[in-house]
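All protein chains but one are shown in place.
Letters A and B mark the chains in the order given here, with residues in each chain numbered from 1 onward.
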Amino acid sequence: MSVSDFQPVIGLEVHGQLLTKSKIFCGCSTEFGAPPNAHTCAVCLGMPGVLPVLNAQVVEFAIRAGRALGCRINPVSIWARKNYFYPDLPKGYQISQYDLPLCEHGGLAIDTDAGPRTVRIRRIHLEEDAGKNVHDPGGGESLVDLNRSGVPLVEIVSEPDLRSSAEAVEYLKALRDILVYLEVNDGNLEEGSFRCDANVSVMRKNATEYGTRVELKNINSFRFVQKAIDYEIDRQVELIESGRKVALETRLYDAVKGETRSMRSKEEAHDYRYFPEPDLPPLRIPPGLVERIEKELPELPRAKLERFEKEYGLSAYDAKILVADRALADFFEQVAKAYGGPAKKLANWFTGELLRLLKEAGTALSALRFGPPQLAALLKMVDAGELSNNAAKDVFAELFHTGREPKDIAQEKGLIQVQDTGAVDAAVDAVLSANPGEVEKYRAGKKQVFGFLVGQVMRAMKGKGNPALVNAALKARLGE
Amino acid sequence: MDPTTLSMLELASALEARSLSSVEAVRASLDRVERLDGRVKAFLHVDRPGALAQAEASDRRRASGTPAGPLDGVPVGLKDLFLTEGLPTTAGSRILEGFIAPYDATVVKLLKAAGLPLLGKLNMDEFAMGSSTENSGYFPTRNPWNLDLSPGGSSGGSAAAVAARMAFGALGTDTGGSIRQPAALTGIVGLKPTYGRVSRFGVVAFASSLDQVGPMTRTVADCAALLQILAVPDPRDSTSNPEVAPDYRAELEGGVRGMKLGLPREYFELPGMDPEVRAAVEAATSALQKQGASLVPVSLPHTRYALATYYLIAPAEASSNLARYDGVRYGLRAFGAKNLLQMYGQTRDQGFGLEVKRRIMLGTYALSAGYYDAYYLKAQKVRTLIKRDFEEAFASVDAVLSPTSPTAAFRIGEKVSDPLAMYLNDVFTLPCNLAGLPGMSLPCGFTRAGLPIGLQILGRPWDEARVLRIGRAFEREHDFHRRAPTGVGG
Partner (left out) sequence: MSLTLDEVRHVANLARLSLSPEEEALMQTQLSAILDAMAELSRLDTAQVEPTSHAAGEVPPWRPDAVQPSFSPEKALGNAPAKVGTSFAVPKILD
């Protein structure tokens, strides 16, 4: 297989549902999961006589995304009608943007094998979502639910700057993370609030012209993105090498078979007959809005990642985990401030115990029963030697489930290590006098006996001896 | 005394004086409908119980001294493309046969809030596409002046109902002349407001950038009073003017002394204009001159392109607006289709009449790949030139006068199979829609055969008050508007 003679060229189109409470052109709720057609009105049902009225929050969210992705915000952009017939498109046209979109010419940095690279973003525009068409497998009918009709979407189109399926996945993850950080999208591929279509072509490595591109649809997980693109690259290379041509078409990814399939009759070349939407004036951004939104942009994932590595001295691996969720990163910083100790230690607690407990309980960080001061207090107890690491884990689990003060929990469970050197010395003395034979063996050179003696002291202290103190006391008594 | 001979405002005075009740007025209208509409065929749906209930409520309000407004209790009719909750709304089409509107259009809400009983829904050319009401999917309406003739269109039912005194006033819509032309052909007053003056929410859309709702009445003062109720900013219509409308009756009797009235050369030079129409309109302009206005020749050089411009833009927008009639969620669905594509095709083929199909085809073509620039985009640019013509003219005149229609009422069947001949009916009215200006037609004479002739007055954007004032000045000195149609018995 001479795939290596070929250069894949990939561009991605992402449709993201914006997290507004109401739809883009009417006041119906955007909440997911309602019974069919429970969130519809004359407007989003496409009844005769209805007119669209724009949701101001949609503009705000789109500008947020546009600026975070480095785009220019066009002060005037044009709404357009995209005309086609489908049961889930009630008006027989979708209100979208065509000639002049809201945002243009941005970029998104991703990490590739060859280092960081910026993938150019051609445009971001606003449009309304269509409803859902559910094919009834048994009968000869389709069922149409228009709850989703009118939910606001941003469409984010990249230039064909990606060169592998891995890069495509990186881009999508980075894009999703930003949108989630901005709180404009919930990044859910499986539920369809973050959708991706890929445009894939191949060209010979020394060629000057792009090959024919194929649009891939129905990719609803990151794993499938990789598989679908890889399959398609192989398919195209094979076609070209056997002397055939790649057809300009749309293909669906079949996750069961692991292949892409032509969409046949749906793909008579669509003539969408775009024209400016006469029911909406051009989208004019009021002066000052973009500046205000820019000021309010949160620190974005990549910047936060770099800062965490620098400021907290964390590894890229740890930093990545902490930064993946904006709320988690914020919480980390709050605890770090309250704790004041080594960030690496704190990071371990996050990447280890905290994430594990969250996952097991299936709760979100927002439902955490304790706050930064408490976790900080727990860590300080460990640093002060009051708790062994294992004991601390125990205490943490209880803290997680009850939110009670770590000190109270530790005391109640009797986990506080004895720090009192007097008590330790007394115990050591007692054990040494009770085991003269072992003392002899140790002094004679059998160092392994040390462990036995430590165990005895620990038993005598009912496990609450501070191991460091015990070790030191034993060594001192044994004359080293 | 037969209440139906009263104008809206005269009836309002009688209601206020308690010499008449709203229930009596509604009954008188409905009696007349029963007697005449079998021949005129203006109504598609009469809402007797609804109108009477609304009239009763009006009388109760009046009795307790809290009328809802100056026209509380005055019955009107509605062109059948206004959605009226709980009532049928067909837009004159079979594709909406049986459709019961789930909400009220904004203008319907406004009329209800102002207390006007709604008599019923009036016939029209299907989806407002036509100039004769012959394109109605149900039946043609007849001209009360001569039942063999068309009342014009597309608001033919509204015009005929008002002219025949079956309703005291009515609402129509005007996209290329559909209020003004039937008003001229039936001898009543019809006004198309500036684009954006009246809400389009709940009005079945034909051409979104051209459609406007307007009053159709027997007198200019009635027109002003009805417009006042409709001219309210609507947050549900993004193209609606957010500014409050002026008082349209404040300067109504102000006369035309000192005003400059433009006579567009290109309009008066049109071949195919009926000489009697030209004579009546010229006499009308002279009359206004005698009243103190000066007549100023103006030129609107792009007039000749208005027809082509309109017939590319309107069908294009319509082809998109009518895509929702697909049999999925409401209206007609052809049954027995084997699959979705067949269902779409058969539903729309069965449900739409020929003129609607023709315009959908024309509009689809004008927007299609490869033709968009040459047709739709080009037309939108020429539209700008037509607008500029008016802007330049209005630098030197206060209003523009012309005939409303090149001919008086024509025979039913005469033009319907020649689309281009039919389209020529609107040559004088189209440019005003393209430019978004207010325009009014009012009676200014009769042909020897006794058919009404209309004078058209066009004004600057948002200058409806002046247009009404000019019309009132003319109306005051003549009695064309008082003549009753001779085609139907009293």
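By definition in this document, a residue touches a chain if its C-beta (ideal position, glycine included) is under 8 Å from a C-beta of that chain, and two chains touch if they have at least 3 such contacts.
As the structure is a prediction and not an experimental result, all values here were calculated from the model.
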Residue touching the undisplayed chain, where the options are A:Pro281, A:Pro298, A:Gly341 or A:Pro373: A:Pro281
Residue among A:Ala42, A:Leu89, A:Val169 or A:Val424 that touches the chain left out of view: A:Ala42
Candidate in contact with the missing chain, chosen from B:Gly38, B:Pro242 or B:Gly272: B:Pro242
Hidden partner chain, residues of chain B it touches: 98-100, 102, 196, 209, 235, 238-240, 242, 302, 304-305, 307-309, 311-312, 319, 323, 326-333, 337-346, 348-349, 352, 354, 357-358, 360-362, 364-365, 368, 374-375, 377-385, 387, 419-420, 434
Residues belonging to chain A that touch the chain removed from view: 20-22, 26-29, 35-42, 45, 53-59, 85, 87, 133-136, 140-146, 264-266, 271, 273, 276, 281-284, 286
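Basically, only the chains that are shown with their structure count from here on.
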Chain centre separation (chain A, chain B; CA means) in Å: 57
Residue numbers on chain B that touch chain A, as the complex places them: 81-83, 89, 91, 96, 99, 101-103, 105, 200-205, 207-209, 235-239, 316-317, 320, 322-324, 326, 328-330, 340, 344, 364, 367-369, 372, 376
Touching residues on chain A, where the partner in the complex is chain B: 42, 45-54, 81, 83, 85, 87, 90-93, 142, 144, 271, 273-275, 278-281
